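A protein chain is absent from this complex, but the other protein chains hold their places.
For subunit A:
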Amino acid sequence: MNHSQFLVSGFLRAPIYNGIGRQINQLQRVTLKFCKSHGSSQGMRNFIENNLVDFAKQNDSVVLYVKPRRHRSPVIVAEYLNGDRKWMSCHNRPSEEILKWLSLLSLQAGDTEPIRYRKHWHTDVPSIQGPWNPFTHKNPGHIIAEYPHEGLGRVFKAPQSATEKLLKIAKKRNESENKKE
């Protein structure tokens, strides 16, 4: 399938040049919503019992909220520094999968839709040699040259003419005959 037909195209980007000075984690808070009794929240409950504290210790820049609510399916809501809010249903998901999704969310920079990169690099200052003009990379010596100029007017790589070829052959033959004598 040709992905460029439905993938939005764009360039690599980072909020406030994140990473040039200091890399800051873009995920700022996560809310885990679940039911204390319903079966669909089993995986979420297991995650909260077994993995939540470790996850919180590893990601101390993320604020974690746990919100029980009756008879509703479990949900992850992730909020990012750029104001994005990502809602994810975790209905019947096992705890391992929830951990994987959370790890993915903690590495993202927002509610990022996949984009087709037009280039694998991006710069706002594309030129380091200034705009082109007809004199770019021209030899300044040509300014004072007088035309017609023998050197400058010379044809590059002129093909050998038939006369030159014949003369060359004749010269070779004469040389070989001289050697024999």
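The rule we apply is simple: contacts are C-beta pairs under 8 Å (C-beta built on N, C-alpha and C of every residue); 3 or more make two chains touch, one makes a residue touch a chain; residues count from 1.
Assume contacts and distances are computed from a predicted model.
Visitor: Can you pick, from "Ubiquinone biosynthesis O-methyltransferase, mitochondrial", "DNA replication complex GINS protein PSF3", "Large ribosomal subunit protein mL44" or "MMS19 nucleotide excision repair protein", the UniProt protein name of the chain not displayed?
Guide: "Large ribosomal subunit protein mL44"
Visitor: Name every residue on subunit A in touch with the hidden partner chain.
Guide: The missing chain touches subunit A at positions 6, 15-17, 20-22, 24-25, 28-29, 31, 60-63, 65, 67, 79, 81-83, 113-114, 123-125, 127-130, 133-135, 138, 140, 143.
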